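Missing here: one protein chain of the complex. Every other protein chain is in place.
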Amino acid sequence: MQRIGVFVCWCGSNIAATVDVQAVADALAKEPGVVFATNYQYMCSQTGQDMIQEKIKELGLTGVVICSCSPRMHEATFRRTCEKAGLNPYMVEIANIREQVSWVHKDKAVGTEKAIILGRAAIAKVQLNTPLIAGESPVTKRALVIGGGIAGIQTALDIADAGFPVDIVETKPTIGGKMAQLDKTFPTLDCAACILTPKMVDAGQNDNIRILSYSEVEEVKGFVGNFEVKIRRKARYVKEDLCTGCGLCMEKCPQKKVPNEFNMGLDNRTAIYIPFAQAVPKVATIDANYCLMLKNGKCGLCSRNCTAGAIDYKQQDEFIEEKYGAIVVATGFNPISLDKFDEFAYSKSPDVVSSLEFERLMNAAGPTGGTLLRPSDRTHPHTIVFVQCVGSRCDASAEKGKEYCSKICCMYTAKHAMLTREKYPDTEVYVFYIDVRTPGKSFDEFYRRAVEQYNVHYIKGMVGKVVPEGGKLKVQASDLLDNRQIHIDADMVVLAAAIEPDKSARPLATKLTASMDTNDFFTEAHPKLRPVESPTAGVFLSGTCQGPKDIPETVAQAGAAASKVIGLLVKDKLIGNPCVAKPNELMCNGCSSCEKVCPYGAITYEDKPFRGPNRTTLIRRVACVNPAVCQGCGACTVACPSGAMDLQGFSNRQIMAEVDAICK
Amino acid sequence: MKKIAKAKIDDLFKAISEKEVLYLPVDDAQGQAAFIPWKEGLKMSGDLNTVRSAKDLFFPQVESLVNFKMDGKKLEIIDAKRENDPFVIFGVRPCDAKSFEILDKVFYYSEPVDSFYIARRDKSTVVVLACNEPEETCFCQAFGIDQAEAAGGDVSAWEDGENFYFKAVTEKGEALLEGLPLEDAEDGAADDIKKAAKAVMEKLPLRDLDLSKFGAGKTQELFDDPAWAKLSESCLGCGTCTFVCPTCQCFDIKDFDGGKQIRRFRCWDSCMYSDFTQMSAGQPRPTQKERFRQRFMHKLVYYPDMHEGMFSCVGCGRCLRKCPIHMNIVKVIKTIGEEK
Amino acid sequence: MQAVIKKKAKELLECGTVDRVLGWKAGEFFYDLTPAVFTTPEEIDKDFVFSVFSGANMSKYLIEETKKEGKVAAFIKPCDSYSLVQLQKEHRIKRENCYIVGIACDGMCDMGLVREAGIKGATAVSEKDDKLVLETIYGEKEMPKEKALLERCVHCKSKKVVDFDEMIGENGEENPDCGRFDEVERLEAMTPDERFAFWRSQLSRCIRCNACRNVCPACSCEKCVFDNPDSGIAQKAAASDFEENNFHIIRAYHVAGRCTDCGECSRVCPQNIPLHLLNRKFIKDMNELYGFYQAGADFETKPPIMNYTTNDAEPSVVYQRGGSK
Partner (left out) sequence: MQVKENFTPTIVAFCCNWCSYAGADLSGNNRLEYPANVKIIRIPCSCRLNPMFILRAFQRGADGVILCGCHPGDCHYTTGNYYARRRMTLLFSMLDYLGIEKERTRVEWVSAAEGAKFAQTMNEFVEAVTALGENKRLEDLRCKQ
């Protein structure tokens, strides 16, 4: 049995006016285990705290109950007070007799009675409290950024600037991501490459940043501050340290018919290639699916011509293992596949293009050198129809498309329309939209310029059908405002395809035990208050892997994620919350029920030896909770049928003791 | 000897229940027989026996022993024992009647006596009803019980298609029959019933169950029999056999803190349970094999050791019917001690 | 069927595929079969029985059997196979240590139901058409076989063995229209007072023998909360009406989402309490609220109670349905 001291606070008249504090102290003094009970004007004052400390020492108190304001107010205060007096801070319980008694009940007798009951409940709980000690764990001062788009680059630069080493893992041969493919950026119309490529160079030259391009995360172990990550460096058949990026190999390569993914397959590249001129690292990569040497063993032209001797046809995938304190996910997005949207004739006509393809067609470094030409006959289009919300904001019951708004399409379509009109004033531009959403700095002005200054025809309505006929694209649409059917003979149709998380995100989430929503966007630890953190401690979110975003938002979030990472990495050790789940291994069945409901991936299983009957040893699978990862929600304790999993500080017995005391 | 026509049996029950509480085997919600206090409209069950034995009426599953009241740090002790009203159990089968003798030896005659048990036992009048239609699970004959003779109670009773016949065996029995609406019958009135019953008893498959391997003093021979492991391997460790058994008598004592009062009560325990006789030092019977062995050794060896060779089984066959995996004392008797 | 199974059992032992065989062992009568482990072909010849009284679900025994050295063969009926998969999902059975022979099943009989039909002193049985012919000490009696079928077989949810190494007989199909929720619906249609009276009349007869729990494949806890003195709710007997209710509510809750509806709880209850109606209520509610789910039907799907969607029904859905007040 504990030796409990009860301290009843008046809170001036806040409590004392509607609760007879003397009567409360007297009643609670009679409870079993209570060795001392008193009341005082302001328990939180220095004098009040001194009294508590004095009594702990004088009477050898093992538990303290404070009847005062809400624990949300002063629990931390009183825990510190008691800790200074040598009592474990978790041996303190608060009975909330201000917010939940004196302030909500006017009758003094009623208030006093309730205060006594709440005091009893706190006493009953403290009887079962055990001293808790927060765990500590070291922090590896290195961060991993998964994804080398603008989000990953920005996060890495910010972390590196703070003095911490960062690795960027990028699955493509170069960093740069989607932004590298863009032409101009809204709403300022500055060139994407002009603002991105310097950052790419910065990242490549920063001593604190190591770029692991053409690499993938294979396995993640450990927890916040202590991740161990295995990274696969895919064989690029070119020695990265030797390749100078001169490009001679590309000139010599006889296999020139490889669809160029950087240009969305609108032109071809060679089997050995550097994706684009400003690639970082500027290192060639051999595409094993097309290389004649790797496929048939007949060629070797690149190797013969490489003055640096960088070509290595025998290269294998390599694995590196590294420790990290924090992991940032920046896996980005992709436009959805338009195969299912037959009504827009995307797969039937090359002149029906996605917006990202359109970006390449407009780009000076693109397949057409920046001249807008129809892919089919390389002529200038004179009528262009833009279709918004292709696969965005779809009905849940529809079998294609996404329910969410992709957020960026309205603005980039306005940009495309405006740029087209500016470059080719003789071109008629139509935009079909459901709504035009422009909530951003200078966004609406931008859109209005497209309509008012550039005379883009914005039509509220959906395109029903696109039919290629006689070199034209017959567009059937409805104008909802004028309530009429429209037929347009277009030369080009541009589809604003919805964006979706990169396909690598789901398997990565599993490796990280990070949670995702039904659309495969990573979920944040709190939708409002912790938007750049994953619920899994030590895992942070940057960019569109968390939800659709434009570039400024992505960069802002990337910086925010970096600052969270820096905040973690500057710590030498992490001090945990001791009110975490703890399994009783003797009772654990290893059934995995707890693991299934843990939002943090804090639970793992181990085969452990136990003493069996008659001097035997039994090996049993039992749950282990990592106290550095567990946040103490208690979901697992209820999922556990045997009651083996319990929550420290809010144990089954403690809560039932409170119930008993209240219902008595 | 007395008799009453079956058509008028309700009159008899009414007359008895006016004097005392009358417990009668009645079909419950699921059509199984249980001893239930008779009231107007309840019909006697047609089953051979109740699912739970008649021991419940003397040794209930849960019984308060003493209560404590807490007032702050003060403790008050309250005696939980209540005065029992006299009661009649009607339709106890000869096997169950024999089980009272076995329980009496433990609770009634062995020191320390069980005052709770005695209080109930003394207030009871037992009407034993002979079995006309014994079943294949009956092996009471192995324990010297004659299903045709309704012995072991205060009143012996027989029934045929028409009538119930009664014969008082003890003074309590005579007192019960006195003043009840019964007709006189000649002394041999039940002879034909007995004869018919005996003829059926001859046909029972477990009639000749051989108990010669068991009894007092056999601990050494049987304790380490390797067959225990095999027999117990499928045992689920539930308490069905012990709880339907008329002779199982183990109990545990528990406290319940209800907030206003703390109750100390006893409740049936089962040697089949993993925490049976659990001690702070550990479990003396760590696996189901030891627990399983305990149950049968107690019935067939330890009890006879302590009670002049009397077995603590009456062959009622309840465990044969109710064990979820059909392991039972008959299989044990036939298997243990076979391999030498 | 028995002959094929026995042959297979012997074959598995003889060719060393397994070291032990889990099966049903003959008893004193035709019906009292006991689950047992056989280690030699001779034992199998002598004592192995497979009949309409081989109702016991063998999957739970595999928890202990697969911890032992060597490999064990088990004959698994369709309904047992769901428990087998569920137990593997819960990491309770080491699949590599067992060899599963799936057996087609036409339904199992229960001796309690034979007795309920008024047949006393049965000593032998044979099947004739749809009838069971019973020899008794009171002469020959017969009854329709369907009257002796276990409740779970009358409303058989699936004749498909979901996990096996080989199959004896043809594997069957799931039977979604088995009507197993009819009785739950009947209770739901009652008034709360009627339901309360019904459940009191059932649960008040509970003797807390724990047969339901100990036979249940989902109740495979190292130590049940009701046996653990530190849990705060341990009880050796139901000492009050509340404790009777509490045990059965909590037990049903603890197996919710893991219960495969194998029906063993109701089969073994010595008091014939229809315990499956509690489990089925949870199953029915989960099916209706969160989409169809059959525990043990596959290795991947999360039980609904350990899962969620962001637009689940609110608990107030309970107020809007069920019998009148």
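We just call them A, B and C in the order they show up, numbering each chain from 1.
Please note the rule applied: a residue touches a chain if its C-beta (ideal position, glycine included) is under 8 Å from a C-beta of that chain, and two chains touch if they have at least 3 such contacts.
Owing to the predicted nature of the structure, the values given are computational and were not obtained by experimental measurement.
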For the chain that is not shown, enumerate the shown chains it touches in the whole assembly.
A, B, C
Of the residues listed, B:N84, B:Q261 or B:T287, which one is in contact with the missing chain?
B:Q261
Using the document's definition of touch, tell me which of A:V597, A:A623 or A:A644 contacts the absent chain.
A:V597
Which residue among A:K30, A:K106 or A:K256 touches the omitted chain?
A:K106
With the full complex in mind, choose from C:A239, C:C259, C:L275 or C:A297 the residue touching the hidden chain.
C:A239
Tell me which of A:T523, A:S542 or A:S642 is the one touching the absent chain.
A:T523
Logged for chain A, residues touching the omitted partner chain are 70-73, 96, 98-101, 103-107, 110-111, 113-114, 117-118, 121, 515, 523-528, 535, 579, 597, 599, 631-635, 637-639, 647, 650, 652, 655-656, 658-660, 662-664
With the missing chain put back, which residues of chain B would touch it? List them for me.
256, 258-261, 263
Footprint left on chain C by the chain that the document does not show:
184, 187-188, 192-200, 225, 233, 239-243, 245-246, 249-250, 252-253, 256, 278, 281-282, 285-286, 289-290, 304-310, 312-319, 322
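Everything below uses one rule, namely that only the chains that are shown with their structure count from here on.
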Determine the shortest chain-contact distance, in steps, between chain A and chain B.
1
Most contact pairs found between chains B-C
Please list the single chain whose C-alpha centre lies closest to the global protein C-alpha centre.
C
Can you check how far apart chain B and chain C are, centre to centre, with Cα atoms defining each centre and the answer in Å?
30
Separation of mean Cα positions, chain C and chain A [Å, integer]:
44
By the touch rule stated above, which residues of chain A touch at least two different other chains?
none
Using the touch rule from the top, collect the residues of chain A that touch chain B in their complex.
30-32, 613-614, 660, 663-664
Give the list of chain B residues in touch with chain C in this complex.
28-32, 34, 48, 51-52, 61-62, 133-136, 200, 203-206, 230, 233-234, 236-240, 242-244, 252, 254, 256, 265, 267-270, 273-275, 320-322, 324-328, 330-331, 334
So in the complex, the part of chain B that touches chain A is made up of which residues?
70, 72-73, 257, 259-260, 283, 286-287
